[in-house]
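Complex shown without one protein chain; remaining protein chains in place.
Up next is chain A:
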Amino acid sequence: MSFKVVNFNVRNKNESSTQIQILKALFSCGREKEDFLTSIKKYIYICSEQYLKTHAQEQWPQPIIFYQPYEVEQILLPDNANCLAVQAYLKMCGLEFQIEPRSNAEYMSPSGRVPFIQCGAFLVAEFDPIVAFISSKGTSLSEQLSQTDKADMRAYMSLVNNVLVNIEQYICWVDQTTLNSATKPRHGSVYPWPLNHVINWQKQNQVTKRLKVLGWYNKTLDEIYKEAENCCTALAERLEGKSFFSGEEPTELDALVYGHVHAITSTHFLPSTRGIINIVRSFPQLLEHARLINNRYFNCNPNLIIEDLDILKCMSDDSIWNSSRSLESLPSLTEDSF
């Protein structure tokens, strides 16, 4: 807390009233040999209150630019999920941002993963660091939660990151039908021949290596479905009866779950991966949750997900994933809304 006070001093030099109070407290504690913290405790509350007030209203000094791969031709399921999650989080925080698609976003990113945001001189990549960065600027959605709730939220977030992300990676890079008919053409689409094969091969090696280390590589598709079902069950149970995971206001967990659920349900994959979509769809709580976030923050068609279901039903089982189809559903989410 004392750190925040110092911070405040530096930031708002023109607003001297609280500063003077703190200085008084400092002087008095020196004189009366009281404990420093106890003497200024009463002022700290005022300070942090004012700090939050001024900073929440304050326009962010630099615009946020959001970098991601091309949504239409290039992006893959795991990246799409992460991009949607970060977009949802930024929207929940009420921050304006500008989407900048780049074919080499993955290589530009300081951590090698997408998405990343540029805010002034700062470049922050991936969901967790972005959340931390934004909260360091004074905007946080989980501030009011109790310690146990925070710990719970962290646990569920790591569940999503460890299970859903791996499932998505598995589907994209290990499942042969998806790999050959969707992942490779999409991932290599921005590079000329023969470079696309080199890049796909590199990425495939990288992902399979990671999945092998985590013990996911040797799983069968059925085991993957089982994992997905367990994860979704846990999330749905947590959500039971509430509109958001921690009550009436969204937190970062909501953004993350929204990103994954929406990415999975709104892409049309091959029959072999239809299973995963159907599993997610079998949890109405999650769909409702995603729909709510969609409505509230992305201002788009409330029936989108249900429409998607219809489209999916219309598609014959052996139809190959048609990227032009998926384009319609994905950009409609994002382009119309900003």
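In this section, contacts are C-beta pairs under 8 Å (C-beta built on N, C-alpha and C of every residue); 3 or more make two chains touch, one makes a residue touch a chain; residues count from 1.
Everything below uses one rule, namely that contacts and distances are computed from a predicted model.
Missing from the rendering is one chain, named in UniProt as "Sorting and assembly machinery component 50 homolog isoform X1" (options: "Heat shock protein, alpha-crystallin-related, b11", "Mediator of RNA polymerase II transcription subunit 18", "Sorting and assembly machinery component 50 homolog isoform X1" or "GTP-binding protein").
Per the touch definition above, the residue from A:104, A:136 or A:299 contacting the chain not shown is A:104. Which of A:165, A:179, A:199 or A:221 touches the hidden chain is settled by the complete complex: it is A:199. Although one chain is not displayed, its contacts with chain A can still be listed: residues 102-104, 106-108, 110, 118, 123, 191-195, 198-199.
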